[in-house]
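Removed from the display is one protein chain of the complex; every other protein chain stays in position.
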Amino acid sequence: MTAIETVDLRRVYETHSREPNVVALNGLSLSVEDGMVQGLLGPNGAGKATLVKILSTVLLPTSGHASVLGYDVVRQKHEVRPRIGIVFGGDRGLYWRLTGRENLEYWAALYHVPQAETKRRVDSPLERVGLTERADYRVETYSRGMKQRLHLARGLIADARMLFLDEPTTGMNPVAAHEFRDLILELRSQGRTILLTTHDMAEAEALCDAVAFIDRGQVIATETPRSFGALLRGLEAVEFEGARPETLEALQLLPAVSAVSAVSDQTHRVEVHDTAGVEAVLRLLVDHRVTSLRTARPTLEDLYLQLLGGR
Amino acid sequence: MSDIRVFLYGLRVGWMQFTGFWTWSTWTGGWLLRIVAQATFFAMIGQLLDSPESLRYLVIGNGVVVGALAVNWTVPASTWDRGDGTYPLLVVSPSSLIPAVIGRTAIWLLNGIATSLASLVTLAVVFRIAVPWPSALLIAPLVTLICASVFCFALRLGSLVTRMPSARNVVHNSALTALMAFCGVSVPVAFWPGWVQVIANCLPLTHGLAAIRGVFDGAPLAMIASNAVWSIVVSAGWLAISVLTMDRMADAGRADGSIEFVR
Partner (left out) sequence: MSPFRPAIAAVQAQVRMSTRSFEDLMPVLTMPLFALVFLAIFVHSGRSDLAGYAMVAPLLMTVAQMGFFVASEVVTNDRDEQLLELLVAAPTPLFATLWPRILLLNALGLVGFVEIWAITVGVFGISVEFHHPWVAAATLVLTVFSSAGTALLMAALFCFGRSARTFQNSVTYPLYLIAGVLVPVQYLPSWLQPLSPLVFLYWAADLLRDSLRADEMVNLAWRLTALAGLGAFAGGIGALILGRMLDRLQRDGALGLR
């Protein structure tokens, strides 16, 4: 079954001034199968959050069609809402005068969780996100990471089949982010469908069955993690300092090297085709007694340039 | 010299904030209308009592106290740097906190003076209260003195509530009600028990209002002047307390962490 489907989805924000209207989604079409973890990767302003808000019935599209679990998000929003869990994240979106537990109890009521089940449905997510000890403290005392975890717990309250997670690990420390990944994998094993937006490529690669790359309101590519990983590895680079002219010449001659450029007065960057190329470059640099060197992970910008260049 | 610059910039911040909320039309049609309605609300008790003396007493008292109401906005305004996130930055800057706070809140002093004068004139016309001449020329300076006195008092309260911003409106409103009850606005100070009178005489409105009543009642100039001098003394006292404690309140906030709270 198709859990999420969008066809030519457009969302335009009118500015009501001389400034041009903002086109957040520009004919976005996407299909997500039931039981998948679908990643949405893209820079800020690409349209990821807008898409999530339309699918979660917070926002109305300007044109096009979107459905969640077979229900139209505009005409059948009342069917969509009980079936989804939403995690927007951020510093707000919580009642700061209530405790973490009280927040969840309230949302449990709003999501029609029976009274008899509330305690279990509140305690379990709290434990899962590691907030049990702080559950009875007011949210105003929480750190950024704790608030993010509480957002996640809130999204799990409804025990929904479909989860929308909008940059869920923002503000989390590395340990919490790692635990979050375990949680997502656990949820996937339970057969839930998850739409996850992120600009963390490692997170997308680790968690998603498929990753859609979004730029300027459109999907520019959809990759599996395997092909995604290959793309990333093809964009690896080595940066080093203290290069002599003969070193640079030798690097240019290596077949695996695609480009050598100066990043600053002291630093040069060597881009390679694949992992074997990294080995060859490192060996050459060591032979030339270059000791200050590091491998550089591709940035999101690198990835996009690659994808856009490929189009 | 730098304190004056800081004060002037603070004044500009306060002015921009004030004019961001009020325009001329909303100030006159909204704020002033509400103020005159409030003063009338209390003054009409005199009509309920069927007592021209009470009516006159309440008109004068409430025409003045609405100015204090406006000036007393200094109390919550003293915490607005918190909401803007600029309070900790002000505290740690090389300049003193005092000219910045006084500058930013001074707009409420000006608002108070304008409010009180406009209300007194309106109420005197509506309720046909005779205004003696030429001693009426003293009313504007006395209103200015009263508002300045309340401003100094409000600065002190304002520095207290910076430690507990969530209580700002409770303190602001309670202080105003206390001024209305005890300072000769609604009933003579002598109505209250002796210990309340002692406190009332240390509050900013009492002596200035007595001076204004003296003007309306055609009292000797010496009596008016004496009350004005006492008003200045009380103002100076509250200003001194405010100035001496403002930086200490900030230090206390740094010690207990309350400086970080926005709400």
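As written, the chain order gives the labels A and B, with residue 1 at the start of each chain.
Going forward, a residue touches a chain if its C-beta (ideal position, glycine included) is under 8 Å from a C-beta of that chain, and two chains touch if they have at least 3 such contacts.
Computed from a prediction, not measured in an experiment: that's the story for all the values here.
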**OP:** Check each of A:R97, A:R120 or A:R294 against the chain that is not shown and name the one that touches it.
**Re:** A:R97
**OP:** Using the definition of touch stated at the top, determine which of B:S2, B:T19 or B:S174 touches the missing chain.
**Re:** B:S174
Original post:
Out of B:R5, B:R34, B:R128 or B:R248, which is the one that touches the chain we can't see?
Top reply: B:R34
Original post:
In terms of residues, what is the contact footprint of the unshown chain on chain A?
Top reply: 11, 13-14, 24, 50, 53, 56-60, 78, 81-82, 84, 86, 88, 90, 92-98, 102, 105-115, 138
Original post:
List the chain B residues touching the unshown chain?
Top reply: 21-22, 26, 29-31, 33-35, 37-38, 40-42, 44-45, 47-49, 51, 54, 58, 166-167, 169-170, 173-174, 177-178, 180-181, 186-188, 191-192
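Here is the rule we go by: only the chains that are shown with their structure count from here on.
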Original post:
Any idea how many Å lie between the Cα centroids of chain A and chain B?
Top reply: 54
